[in-house]
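Take a look at the structure set out below.
Yeah, one chain of the complex is gone here, protein chain that is, but the others are all in their spots.
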Amino acid sequence: MSATGLTPLSRPSDRLTRRRIVNRAMELLAWLAAAIAVAILVIVVWSVAKRGASAINLDLFTKTQNALAQFGIGNAKQGLANAFVGSIVIVGIATLMALPFGILVAIYVNEFAPRAIRGGVSLVLDVLNGIPAIVIGIFVFGLIVAGHGQSGLAGSFALAVLMLPLVARATIEVLALVPDSLREASLGLGVPRWRTTLGIVLPQTIGGVVTGAVLAVARVAGETAPLLFTTSVVGTQMNWNPTHPLFSVPLAIFELSEADDPSSHALAWAAAFVLLMFILLTSLTARWLANRSRRKIGRVA
Amino acid sequence: MPRNGKIVRITLALVAAALLGALAVTSAGAAGKHSTDTLSGSGSSLIAPAVAVWETEYTGATIQYSSVGSGQGIKNISNRIGDFGASDAPLNKPQAAGCHGCVQIPWALTATSPVVNIPGVGPNKLKLTGSVLANIYLGNIKNWDDPAIKKINKGLNLPNLPIVVVHRSDGSGDTYVFTNYLSKVNHQWKHQVGCNTTVQWPTGIGGNKNPGVAADVAQNPGAIGYVSIAYVISNHLHLAKLKNASNNYVLPTIKSIESSAQLVKAQKIPANNKISITNPPKSAKFHNAYPLATFTYVIVPTTSPKATELKSFITWALGSKAQSSIKKLVFAPMPNVIVKAAKKTLTEIHS
Partner (left out) sequence: MSTFDATDKPVRRSLAGRRTRFGDLLLEGVAGAATAGALILVGLIAYKIVQGARLSVSTFGLGFLTHVGWDPVHNQFGAAVFLFGTAVTSIGALLLATPLALGVALFLTELAPSWIRGPVTALVETLAAIPSVVIGLWGILVLGPVLREHVMPFLHSTLGFIPLFGPVTTGTSVFTAIVVLTLMILPIISSISRELFLGVPSELKEAALGLGTTRWEMVRGVIFPYARGGVAAAMILGLGRAVGEAIAVSMVIGAATTGIHWNLFDAGNAIAAQLANDYSNATPGLWTSSLFYLALILLLFSLLVNLLAQMIVRRVARRQGLATR
């Protein structure tokens, strides 16, 4: 309060101090948020690692579950070999299904489709991407499994449906990055369209396509819902025939998590640890590949 | 300019992969067939320990069993997923119709039982009546020190602890047996909730299959659940005694279960083998009977490519050797009249 009406110099600096305090508080909150997010990740990964690593042994990969041991009869060593093998087969076949499909869709969208269709197909791919995995599982059950029986192939198909938009989108992006000048040069030299696309444009994108594929694999390797109704009725024996229902790692974790005995929990943690490591490594690989291919395309342009 | 070879290679790779993919997709529909020396089945988690024992002892086909709950077992075999289904609940009319020509064959006899996790109360100590049990599951009795519970448990130090009701979240034969019993002993239950593999539970949390319920009970102080007796033993859960119609508090044992099974002698066994032996009436014969005993069924299509293997397996399972090897899991020997009916039904299966 000043009698002369002049604002004392101390007033602005009070306001300034308050603003600085608020600013500092917000900065701290942001640091805190980041710390919490990192802490959560560390806690989860650490939990899985600690409990999982201690249960990892050769038996995990060489033996299968023992039905009797689960009910406390005898103490045969248990493992999840059939789950690991099953997952490899299922995801592998899913990749074989989704990859050419996704690449072909991307080629059509980017190289042949008129502008109007391009947007529409992109939209449809986004829609497909947004469908919850459980709905896809129910769909594949009704389409293939009902009346005929489960199989690893049905599970692969469900996973392939999930992978398709990921592979297609990644391929579309890298195809778009290939400069038109390359295509025009090739066409100008008389190379037909199809040879241009397959022999010149596509090879440029291999890095990006592989990245997209690896990311898609990382995404579906841990999916449980699509497998729940399509390839879940399995015994404890080793099986890798995809025309039979196959066990899988996510399903193993899902079932073992609801058991009551510590040995089942130990198996679940071990499987979770292996799955997590696989997915993390695959994601890191994809990231590294993405960086590499981006550098390569930069050089071509 | 890239040489022909590269284009050809890429094209061939794409085409080959696409063909492989298409082949895989189309054959997925035709898949699901199994080799002749494996029998695969799914369903009841109650019978799963017995099948595990039988798996190791049967010298015929390799048995592969997936414990997914009776409800799913029925649905699976109705969709011809696997060669047989297992369910503690007999098929109701829609299920029987949906299975398109299946028979149900009783192949074991055991019980479901209430288990509790009350701090300070040891195993086999708590006494329950059908009425109290029903009211707990109806949500009418909410705390362990409720006067209704205290009245029948004089001498037990019941804490002031809310009751955590645990039931099954999946389609369960144990649920069928349990709700079958509750429908018989409690009017409100019969009309409000009824009897089925899945019901609209008035209260409580759901655990997935017997291990899930066992886990939920073990992890929540104040919990009560119902679990097949084989799981009670393997998981060291605390049983509660149940009062039967003859006013005795009984535990599920081979003897008390066998006693309940005598109920079949008073009934005519229907052609579809649908029998209920819960809550045997008051009588000298049933003075020691356990009220939650049940038969459990194997469900088989009458027409099956594996008819021969199925018949030899089930005949073996009905035999005295197989039945006595699961006695240690508290599966009681079945009355002769049931074994006869089972074998008779078995003859309906053909390839």
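A and B are the chain letters, set down in written order, and residue numbers restart from 1 in every chain.
Rule of thumb we're sticking to: a residue touches a chain if its C-beta (ideal position, glycine included) is under 8 Å from a C-beta of that chain, and two chains touch if they have at least 3 such contacts.
From a predicted model like this one, the values you see are computed outputs, not experimental measurements.
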Across A:56, A:76 or A:138, the one contacting the chain not displayed is A:138
Just to verify: which one of B:38, B:62 or B:196 makes contact with the chain not shown? B:196
What is the set of chain B residues that contact the non-displayed chain in the whole complex? 18, 68-72, 74-75, 78, 92, 94-95, 98, 139, 162, 164, 169-171, 193-208, 216, 219-220, 222
Touch rule applied to chain A and the missing chain gives residues 19-20, 22-23, 26-27, 29-34, 36-38, 40-41, 44-45, 47-48, 100-101, 104-105, 107-109, 111-113, 121, 123-136, 138-139, 141-143, 161, 164, 168, 189-190, 192-195, 197-198, 218, 221-225, 228-229, 250, 253-254, 257-258, 265, 268-269, 272, 275-276, 279-280, 283, 287
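The definition used in the following text is that only the chains that are shown with their structure count from here on.
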Counting only contacts in the complex, chain A reaches chain B at residues 67-68, 70-73, 93, 96-101, 103-104, 144-154, 156-157, 160, 186, 189, 191, 195, 198-200, 202-203, 232-237, 242-245, 258-261, 264
Chain B residues within the chain A interface of the complex: 1-2, 6-7, 10-11, 14, 17-18, 20-21, 24-25, 27-34, 40, 42, 48-49, 51-53, 55-56, 62-66, 68, 76, 79-82, 207-209, 211-212, 214-215, 218, 230-231, 233-235, 328-329
